[in-house]
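A single protein chain has been omitted; all remaining protein chains appear in their positions.
Chains: A and B, in written order; residue numbering restarts at 1 for each.
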Amino acid sequence: MPPSRNFILGKIRQALKTGSHLAPSPAVLPDAVSGLAQADAASQVSRFATELQTLGGSFQTLPQAQAGSWLAQCLQQRGVNEVLAWEQPALPVPGLLDALRERGVKVVGEALPAAEPGRSAMLAHWETIKVGITGVDAVFAETGSLALRAGPGRPRLASLSVETHVAFFTADHVYASWAAWLARGGAAASGEALAAASNLTLITGPSRTADIEMTLTVGVHGPREVVAVLVT
Amino acid sequence: MTTDPPRTAGQSHGAFKARIATALRNPILQVALDRNHERRVAGRDLAFAALPAAEATRDRGRAIRLETLSHLDCYLERFAASVERNGGRVHWAADAAEAQQIILDLVQAAAGRRPPGRTTPLLVAKSKSMMSEEIELNHALEAEGIRVVETDLGEFIVQLRGEPPAHLITPAVHLRREEVSALFAERFGMAPTLDVAHMTALARAELRRVFFSADVGISGVNFGVAETGTLALITNEGNGRLCTTVPPVHIALMGLERLVPTLADLEVMLRLLPRSATAQKITSYVSLLSGPRRAFEPDGPEELHVVLVDNGRARMLGGALAEALLCIRCGACLNVCPVFTEIGGHAYGSPYGGPIGSVVSAGLFGSDFSELANASTLCGACRDICPVRIDIPTMLLVVRGQHVAAGLPPAWLRLGLRAWEWVMAQPGRYRLAQRAAALATGLLGRGNWVRRLPPPLNAWTDRRDFPAFAARPFRDRWKIRAAGKAKSD
Partner (left out) sequence: MPTASPKRVQLFVTCIIDALFPDVGEAAVRLLEHAGVEVDFPEAQTCCGQPGYNGGFRKEARRLALHFLDVFERSADPIVTPSGSCAAMIVHGYLDLFRDDPPNRARAKALAARTFELSQFLLDELRLAPDQVAGASPFRGRVAYHPSCHLLRGLGVRQAPERLLAAVPGVELRPLPQAAECCGFGGLFAVKYGDLSAAMLDNKLAGVRASDAETLVSADMSCLLHLQGGLRRDGSTVRCLHLAQVLAPAE
């Protein structure tokens, strides 16, 4: 055990023993879940769409059968023939990646080697890919947020190093808020699930900055474009 | 790329006053600070007006932070155990020097993960961390030949200029687009432009190379969750995500007070922090990092190190400034502060400026920094805006008390206050002093106002007239009135 650990903890215990300078906590605490949790599914979806669009994201509803061709068309319009994608089992649209492959799109997303030189070489390739395709773990109506967890076949960079991030979800993924998900999302939203993956990211709209003169600029280091697709 | 250590700035009254004078005379800074004040405060008020049960949420946020600090030893142990269970490693640093050494060793060890044949200096991609400013990390790493690049746009800009950040949230708050344009033109040969989007795109391109070739990513931490060992990073640009995802080693640097007990507690803090900092309901990205890449995950860092830094916090916890440890570093008290809005962050000469910074600096770095707390009118705007209701004015007064106890005020002030107390403690002396003052100001003044007082009171009359003392004070008038009443009764 490193000496500083015990030294520091000892100092803290000493401080807490002598320190009466902290006021007691107030007793009454508000409910963590907002009123939106009681709203019906349709109004939650519409709130999600409004929030996301306000921040410069896009929202789209598509029947499952059309998702593949719609996506392929989007890629074609952008002149993109390679995507960084989550693996098929992690996507809520069956056959989506095959539909892309059939149209000549190269799908990338296999695991990075842990060691060099393989790791950097593959990253250098990923860095050039313009579009990322992901599913979600949940979406939050109150803020227009997408919750994405790392896991098998779920590269983190698919929602990060690309210029356009397309996320597919179904009505089952919609929660009023993060608080509602924590309260009602079951095992998937639990602390154990969180700690079991290296990363859970809440994504709300495109990457942005206001660091120069407080002028809002979209697309700094992360995607300029976030497209959320509700598959019905 | 070196950053002047903020601590070399003198902390005497005179040195502080000189920096204030420089700030007051800088018209660019004045425009930028006014804009920051207007937009941030108005935006924050709107954001809270739209938050259901906003006041109760603030109460809850405060309660969470109080609970954490009151059992900090338990939560730290739980947090450390959780991080290690997730496969991360925890390092404890008692002070800045130990933290520097730990990080230096970790960065140098990362050389073992380099692609064969790479001979360039070790490269660190850094996302915003106030702790790294506090321990002057960049200097320590650069002194060992390591290249450190700040990747938050504002931090990137101030690093290129060789300056420390000027604000907790908006490091380049003191600059206009013209200065950034000139800087990028000089450093990257950019054709001069006032197009912010263009400048941002240039920074993106420059920094992208850094993310994808960095040996180590270093980040700060907004909150650590004790229950799950999760690090929460709350960002907008995406640089924080890249720094903690792409390089093979991620080092997260945090003050040891920056914990919350549970995930549900984190959710409450997340309602408060972005609204207070940038008037956002939520930032573009909330990254919850729980350990390094797992074997079954396709990407992410191979190693995760958490460096827990004390550097004065444990001592502060046992003292009268403990409440300042509740701070969640949102910067709202800076934005609302009329003093900060006149002088900006650099004038404070500490990594932590503004109202809370004046308390935290004295708490962490000792009475050398207690003069900062004197630069406040105690107007209370900071207390009203603080999301966790820190009584900042009272904390500033505690610091002032320590300043006096350390014998630091100038002699004229110490003597003056002692004389004041001697006079005021006894009504007879007080009355005599009133007469003397009336006589003196009567001699100095023309009419009822004095235009010039001798030093040190000339600091008043440099800008303001001072009224003459009344020849017949209220208490005399009261006596006359009482006598008159008695007669008429």
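We take it that contacts are C-beta pairs under 8 Å (C-beta built on N, C-alpha and C of every residue); 3 or more make two chains touch, one makes a residue touch a chain.
Values in this document were obtained by computation on a predicted structure and should not be read as measured data.
Visitor: From the touch rule at the top of the page, work out which displayed chains the omitted chain touches.
Guide: Every shown chain touched by the left-out chain: B.
Visitor: Which one touches the absent chain: B:V339, B:I356 or B:C386?
Guide: B:V339
Visitor: Return the single residue from B:A15, B:L46, B:L417 or B:L439 that touches the missing chain.
Guide: B:L417
Visitor: Residue by residue, what part of chain B touches the chain that was omitted?
Guide: 13, 17, 20-21, 24, 338-339, 342-343, 374-381, 383-384, 394, 397, 399-405, 409, 413, 417-418, 420-421, 423-427, 430, 434, 437-438, 449, 451, 456-457, 459-460, 462-467, 469-470, 472-475, 477-479
Here is the rule we use: only the chains that are shown with their structure count from here on.
Visitor: Which integer distance in Å separates the CA centroid of chain A from that of chain B?
Guide: Distance between chain centres: 30 Å.
Visitor: Residue numbers of chain A touching chain B in their complex, please.
Guide: Answer in residue numbers: 2, 4-5, 7-9, 11-16, 18-19, 21-26, 28-32, 34-35, 51, 55, 109-112, 114-117, 119-121, 123-124, 127, 142-143, 145, 150-157, 160-161, 178-179, 182, 191, 194-215, 217, 219-223.
Visitor: Taking the complex as given, what residues does chain B use to touch chain A?
Guide: Counting only chain B, the residues touching chain A are 32, 35-36, 39, 52-53, 56-57, 59-60, 62-63, 66-67, 69-73, 76-77, 80, 82, 85-86, 91-94, 98, 113-116, 151-154, 157, 170-172, 175-177, 180, 196-197, 199-201, 203-204, 207-208, 211-213, 225, 227-230, 236-239, 241-242, 245-246, 248, 256, 262-264, 267-268, 270, 278, 281-294, 296-302, 304, 308, 310, 314-315, 317-323.
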